[in-house]
Structures are given as structure tokens and as C-alpha cells.
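Notes for the one structure printed next.
Every protein chain of the complex appears in place save one, which is left out.
Going in written order, the chains are labelled A and B, and every chain counts its residues from 1.
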Amino acid sequence: MQTPISRRRFLERSAQLALAGSAAGSFLAACGNTTTSSSSTKTTITFWNAYNVTDPENQTLLTKVIPAFQQKYPNIVVKSQNIPYNSLLQKLIATVAGGAGPDVVRSDIIWMPQLAKIGALVPTDDIVAQRKSEFYPGPLATCAYKGKYYGLPLDTNTRVMFYGKKLLSEVGASQPPTTTEEFQALSAKISALNKNFYGYAEGGLDAWNILPWIWSFGGAVTNDDYTAATGYINSPQSVAALEYLVNLYKTRALAPNLLGGSSYSPDDEFGKGHVGFILEGPWEPPTLQQTYSSLQYAMALVPAGPGGSSISVVGGEDIAVMSSSKNIDAATTFMQFMTSEAAQVPLGEVGQMPVLTSLTNDSRMPAYFSAFAQQLQTAKPRPVTPNYTKIDTILTNAFNLAFRGQASAQAALNSAAQQIDPLLSA
Amino acid sequence: MEISSLDRSHAGTRIERRYGQKVRAFRRYLPVYLFILPGMALFGLWTLYPLLDAFVMSFFNWNPNPVAQSPFVGLQNYLEAFSDPVFWQAFRNVVFYTAVTVAGQIILGLAVALLLNRKLFALGFFRVLYYLPVVTSWVVVSLVFAFLFSSSDGPVDWFLGDVLHLIPDTQSWLGSTTLALPTLMILGIWKGIGWNMVIFLAGLQSIPNELYEAARVDGANRWTLFHAITLPLLRPTITFAVVILTMGGFGSFIPMFVLTQGGPLHSTETLLTYAFSNAFSSFDFGYAAAITYIFAFVVFLLALIQIRLMRRKIEY
Partner (left out) sequence: MYATLETAKARSKQGLSPWMIVGRVLLYLVLMAGALIMLSPFAYMLSMSFNPNGYTLPSPGDVIPAHPTLNNYISAWTDANFGQAFFNSVIVACSATALTVLLSASLAFAFARYDFPGRNILFYGMLATMTVPGIVLIIPQFVLASRLGLVNNRLGLILVYAAGMAFGVYMLRGFFEEIPQELFDAAAIDGSGIFRTFWSIALPLARPALAAVIIFSFAANWEEFTWAIVSTNDSSLYTLPVAIQQYYSAHGPAWGVIFAGSVLAMLPEVLVFLIFQRHFISGIRAGGVRG
């Protein structure tokens, strides 16, 4: 039916196609980017972080810190890549699986054990042995996993209570609340002022949002060495804290947005003077200055629960070299630079609290750091375990059940304890 | 060298003959094989290899780090899936979502197609209008719906609450465990109506007019025409649509990923969002692979069943 194609024609044709294909391929590849290049003199390393392009920290990073680094080490070029926080962990994992990825990453402290466990990070025992005394012990502890250290602390933070002075005076308070009782009373009064006003607003129902209250009531998530949750997350104090918050929500003292599905932004509403109290971190004052400069506000310790004391949650980031990096030495050099005063000071000036003990009470740091430093003295970290992301989901689900009235606080936390226990032995 | 196929008398034993024929066929079709090689190579590399790889992955406690150890766990991932309440919730969600969106799209798409199936003045205009959501990316329409159903100041909330007073103030949609999935269903139906309309218009236009004329002469009314002629003759089109839409519905991912991440409380979790989060948040790649394989098996089975139904012939 069909005559065989002549050999010569076929060879001609396939040569044409191959040439066209490779030409197209190299054209397109040239249009694309590669992340690392290695010429004989210059090394390029990629640095992933979760800053937004317009954040003051990002601006400082790009205009002050990285140029300073490149002045000191002209042979290393640093490419900073902004990845939104919600995608960062996913992308790190994808790169571990695929073998491509950043050389250095600014990672949330809660991801460190998880990343260390799968061998994604380069150990830093030798560096820590030399520099241990330079770092605050709390942040340094977030780099530890099973007796070894990975990465170095980069910045630390906690949440303190921001209060709007105008709203407080409108309800007749001259001092910010120091106990949860006072907090509740004032929040209720502020919410009553106006249909759109709320005493207190939170961004969600994650551990980050709720744990300060649980700890301040004297509750806990687990025991001190992170091996058991039963008896801690469902202790009477923890339950009392959750019930307290649910009560705030039901009486409209707490804004309903935290259940999700809303565009309501607690920080913006606070800036506009519609919300009396928010719990926020050291990045907030520069942001408030930028957008809501006329707001009169101040900071204080988070309220203490009945029979408890003011305990907030430790946050922060570590900086680590990925084990898949092809330029581990250059990356380590950058990591060391970022944890030196040359980088910690300029970033500190825009709200990134430094982790170096040498910078305590340094006059170059913003004055408002003192409020956070005070809270940090008693602040607790979230459970340091490789399964933390799963634990966070379990806690969020439990809080959701209680807030939505689908379970009592006690039942929800009992169930959470049951689910968390097996995860702690990993 | 070519042996004509008529020249069988010179062939050897049966086995040799068959082998010889196969080699001849291969040689004769060599250009064809080369012709399809680029396409099949790309397809095979991109689909078959990962398919097998994922299958293998599902039997291990797979560590994403290629350098590290990945212990073999046999069927454990699959057993874990079957005893995981979130897995079953995701399964129920996806079945419920698919059933409602497929039915909704088909009914509404057919309705619009029936309305448009005549010499209308602005037929093309309407066709484009109804098709617009189809040619819009899922990311975009998801975000538009996030805005519309936003609980603090969204238009839907305003319309149903402030205007019609049907619902209480600040009803939460995407933040509600009962309303989040229905909201996504509305999104799914809205996006797909136009596609169904086009498919059904094509199907309707292929029904010969003489059938309708003959039936009208026999005294049939509108409903009988629809019931006895239109529907049966549309059966292949409807089945086609059902198969395609079911596969699409089961594979829903983007709206859930962009808007709710499977929440609140897993009420919008689908099998794929659950697999994704197991892989990329919890690093449980083996478990995620097992979930996707169970999912693929179910979808494949469903498609087979539905295609079987498509084979039935229609007499007229």
C-alpha cells in the first residue's frame, strides 16, 4: 500500500528536525534562567527567604546587607529569591526531592527539626562549638536536632500586646490590662462602642495565635522534653484558656474573622482604630509607621491568666545551608555573615530582632525592642519536633472544633492530645 | 529481499512464518514508528515512567532526599489510607462535589443549549457570554469567588443579607464547615455551564430535523419531542460529557488549594489536596503516592464503567 521512504530523504529530514529542535531548545534555554553558574572566579549562590518585595526588611537586605557582603567577598554573588511564606516549606521539600534548590535558606524555626530529619541541612556543629556564647540560648536551641546542630539562628521575635490608646481612653481605662480578666472586661466595652469595633482581633486559629493564652493560663502543649501531650494540652488550665477565648468570640469581644473565609485584616483594623488589642511582633511598628502613622498606640506584656503569668510564644528564623547545595563553602560564608553584627544591625533597625548577645541593649536597635526583649525572657517555643507541622494542624483543628461549637473545649483538646502523643515519639 | 505475501509456499514452519511476518511488518512500518517516536517518547517519558515510579514509591516510607534511606513498608501506606478518617472525608467530599457539579453543569448547560438551539438574532453573542467562564483560568475564578463570598464585605453576603435579609449578618461562606464546599460547587458549576452548552449545541444540531417534523405531524407536543427524540439521541453526548466532567470533578485541586487549603476542618479536602499536603507539608511521599494510586484506580474504574455505557447503540 505504501512505498518505503527512501533512506536518503529520511536522513535529510531527521537531520533537519534535529537541528531545528536543538536550535529551538538552546534559544528557549537561553531565555530561561539557571540558578547557579560556576565560572573560575565568581560563584553565585541563591538565598531563599519569605520577605515580600516591598517589606522594609527586604529593602534593607537588598540595598545594605547584600552589597556589604559582596564588598567583603567580591567573588561570591548572592541572588535573593522571595518565596511567599505559605509556599516556602513546600518548595524546600520539592527541591530536596529533585536535587535543585537554594544554597541558603531563611527558614522558620518550626521547620528546622523536620528538615534536619530528612538530611536536607548541612550540620554546623563545628561553627556552633566556636560561637556558642555569641547567641541567645533560646534561638540557638531551635537549631538543635538529636544532639547535632543545623544552621544558625538568624532572628528572633515574640508577640506582645499592642493596644490603641484612643479606644482605651474611650472606655475609661488609663492603663493597659495586665490580667485576662481585665482584658476581657475592656475588650467587651470596646466592642460595645460600635458595630464595627472589636476589642480583640486575631488572624487565625493556629498555634501561633492561641498558644500565648494557653501558656499564660498555666497550661501547656507537652511536657518539657516533648514526649507526652496527654495531661498537658488537655490539662484544666489549657482547657480554661480555650474556653476563655471561645467566650470572647461568642460575646463579640473577639472578631469573628479568625474562623476564615474573610478579608478582614486585624492589623489594618487596628491601624484604623477599629480594634483595641492585637498580639503582634517586632515587624509591626515599622509597618504601622508606614501606613497608619497617626495611630496612637503602645505595647505591653500579654495578659496573665488566673494563677498564671505572662507567657508568649517564641518565633523567629534560622539560616541554614542546604545539603544539596553545590557551593557549600560560599553558602556557609554567607550564613556566617548574616549572623554577624554587620548584617544583624541593619536588619535589626527595621524590626528583625538580632540573636547576638553582644547586641543586647545596643543603642542602634529601635527603642521598642525593649518591650519584646522583656516578653522574650519568659516566652516559650512551640514543640520542637520533626512532626511539628502535623501537630500544628491537629491543634488548629481542635481549636476550630471548640470555636465552632462542634465540640467542648475539653473534648476537643482530649482528642488533640490523643493524636499528638504518637507523633512526639518520632 | 521482500517476499510477497502471496508467496506462502516458500514459508517454513508456522513459528518461523509468524516471526518472519512480524519482522517484515516492523521493517515496513519503520518510518511510521520513527514518525511517532518524538510524540510517544515525550508522552512515555512523562507519563509512563512517573506512573511506575509513583507505584513503587507507594510501597516505601519514602524519604525525598535521594541520598537518604527509604525503608520498605509493603502495603502499610495503603492500609493507613483505608483507616485514615481524613482520607475518607476527602473521598466523600470529592464524590459529593463531583456528583453535584456534574449534575448541575449538565442540566444547566443543556437548558441553555436548548434555549439557544434556534435561529436567534444574537446567538453567537450569547454563546460567547456563557462561554466566558470556561476560558478563564481556575486561579482567576477562584480568587474572584473569594472576593464575592468574602464574609465581611463580599457582594454575595451583602446581597443575601442586607438586600434580601435571608441570612444573618456576616455569614461566613468559605470559613464555614458546612458552606465552604457548596460554595466551591457553585464555582464549579458556574465555570462549566458554557462548556456543556457548546457540547450540547453540537449534539442538538446533529439531530435531523425530519425526526421532529415527523413527530409533530403525528401530534407530539413539546415534552414528548424532548423526551422521546432529543434525550435519547443526545445520549452519546450526555455520556461523553458525564465521563469527561466526572474525571475533571474528581481531579479538583486548584480552587481548594488557592482558597481553603482543604479546610476548614477538612470540609473541602479532596483526595488530591490531601495527597499534596501529605507530600509537601508532612514529607510523607510514600503515603501521598498511595493515596494518589487509590484515587487513580477509582477514577479509571469509573471512566471504564461510563465508557461501557456509551457503547450501547440507539435505534431510530
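One rule holds in what follows: contacts are C-beta pairs under 8 Å (C-beta built on N, C-alpha and C of every residue); 3 or more make two chains touch, one makes a residue touch a chain.
Given the structure is predicted, the values throughout are model-derived calculations rather than measurements.
Annotation: of B:201, B:245 or B:265, B:201 touches the absent chain (contact as defined above).
Screening A:59, A:81, A:309 or A:357 against the full complex identifies A:81 as the residue touching the chain left out. Between the chain not shown and the residues A:67, A:98 or A:137, the one that touches is A:98. Residues of chain A in touch with the missing chain: 1-6, 9-10, 13, 25, 28-29, 31-35, 48, 52-54, 81-87, 90-91, 94-95, 97-102, 263, 265. For chain B, the residues touching the absent chain in the complete assembly are 22, 25-26, 29, 31-33, 35-36, 38-40, 42-43, 45-51, 53-54, 57, 66, 112, 115-116, 120, 126-141, 143-148, 150, 153-155, 157-159, 163, 190, 193-194, 198-199, 201-203, 205-206, 216-217, 219, 236-237, 240, 247-248, 250-251, 253-254, 257-258, 272, 275-276, 279, 285, 288-289, 292-293, 295-296, 299-300, 302-303, 307, 310.
The rule we apply is simple: only the chains that are shown with their structure count from here on.
Taken in their complex, chain B has these residues touching chain A: 28, 30-31, 34, 63-68, 147, 149-154, 170, 172-177, 180, 260, 263-266, 279-283, 285.
The touching residues of chain A, counted against chain B in their complex, run 2, 4-5, 10, 14, 89-90, 93-94, 96-97, 99, 114, 118-120, 256-257, 259-264, 323, 387, 389-390, 397, 400-401, 404, 406.
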